[in-house]
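Here it is, the structure, as structure tokens.
Shown here: the complex without one of its protein chains, the others still in place.
Our next item is chain A:
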Amino acid sequence: MTAIHSTHIAKPATVSTVMLKVLAALLPGIALSVYCHGVGVLLQLLLASLTALAAEAAMLRLRGVAVLPALKDLSAIVTAWLLALSLPPLGGWWMIVVATLFAIIVAKQLYGGLGNNPFNPAMAGFALMVVSFPAQMAQWGSPQLPLDAAAQWQWIFLHTLPAGSVPDAISSATPLDVLKTGLRQGQALAGLLPQSSAQGLIALGWLAGGLWLWRQKLIPWQTPLAMLAGLLALALPLWLWQPAQYASPLLHLLQGGTLLAAAFIVTDPVSGASTPRGRLIFGFGVGLLTYVIRVFGNFPDGIAFAVLLMNMTVPLLDQYTRPAVFGHRKGRS
């Protein structure tokens, strides 16, 4: 079809500039992450990016789609970075590679590439790993690492440590995991609370990036706020009811990937709802499910599953939350 009619002027924005801005918005969080966890984070980002580009290029070739224009939209890099930031910073190289391959090949390209994937690719990759390799996924590493850069790289690639290193630095679990296991074993909540503020610090980085994206009008306010509201809707009453048994809402907001998800994951337009009311319901659902899975489920963090579950509801949400068309009454279709 030739565009003989269509508008003769257009905003200069492209998908590539949108994705580039999303990557830029991740930078403050990445910087804080490197500060807390070490340069291993950068290695994970690099591994994920290369894997994603290679997998995307190969799949586009197989599908008979022009490779370069699609690679240039940078959506594969966004998926790769989100995955790299969700996986343990000191996980073995194969973990991020497997997760990224699954995200790009299965969750994205097999469904028809950018714009056609019903599930958030990064969360699909994360879910695969957490189901298949729960032990490795729980080894988050201690925030105050005694390992230097070289040791981190050696660990990621070779799974060996220089002589004299403390293996505990690698194998310590995430605060949410510690909390869950501890509570199950009947320990007191107070003793289980995280001693460091590293996760909270990084979370502020994601928050800053998210606010900037919102100011840039690249993400709507509905989904992130609704997600946080959904999380608090359970966390707050339960905490008020039994503060010794349930962690504080603040911990739920700052720990795990809550703010990373609120700013960058639930706001994925492709797999999320697209109407204003749909976004509210989608975000709220993710928040509720995240809390339920975190606190009552078997997995340390429930965001990935919550997002995937809510992804399934998107076609229905989009259908039934369409705004009333100009002059028509609501509810008429």
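Definition applied: contacts are C-beta pairs under 8 Å (C-beta built on N, C-alpha and C of every residue); 3 or more make two chains touch, one makes a residue touch a chain; residues count from 1.
Please note the rule applied: contacts and distances are computed from a predicted model.
Asks: Considering the UniProt annotation of the chain absent from this complex, which name among "Ion-translocating oxidoreductase complex subunit C", "Alpha-E superfamily protein", "Sodium/pantothenate symporter" or "Carbohydrate ABC transporter permease" applies?
Replies: "Ion-translocating oxidoreductase complex subunit C"
Asks: Using the definition of touch stated at the top, determine which of A:Glu56, A:Asp73 or A:Asp177 touches the missing chain.
Replies: Within the whole complex, the residue contacting the unshown chain is A:Asp73.
Asks: In the complete assembly, which of A:Lys11, A:Arg184 or A:Arg215 touches the absent chain?
Replies: Here the residue in touch with the unshown chain is A:Lys11.
Asks: Can you list where chain A touches the absent chain?
Replies: 1, 3-11, 13-18, 69-70, 73, 75, 113-116, 218, 220, 269-270, 272, 274-275, 318, 322-328, 333
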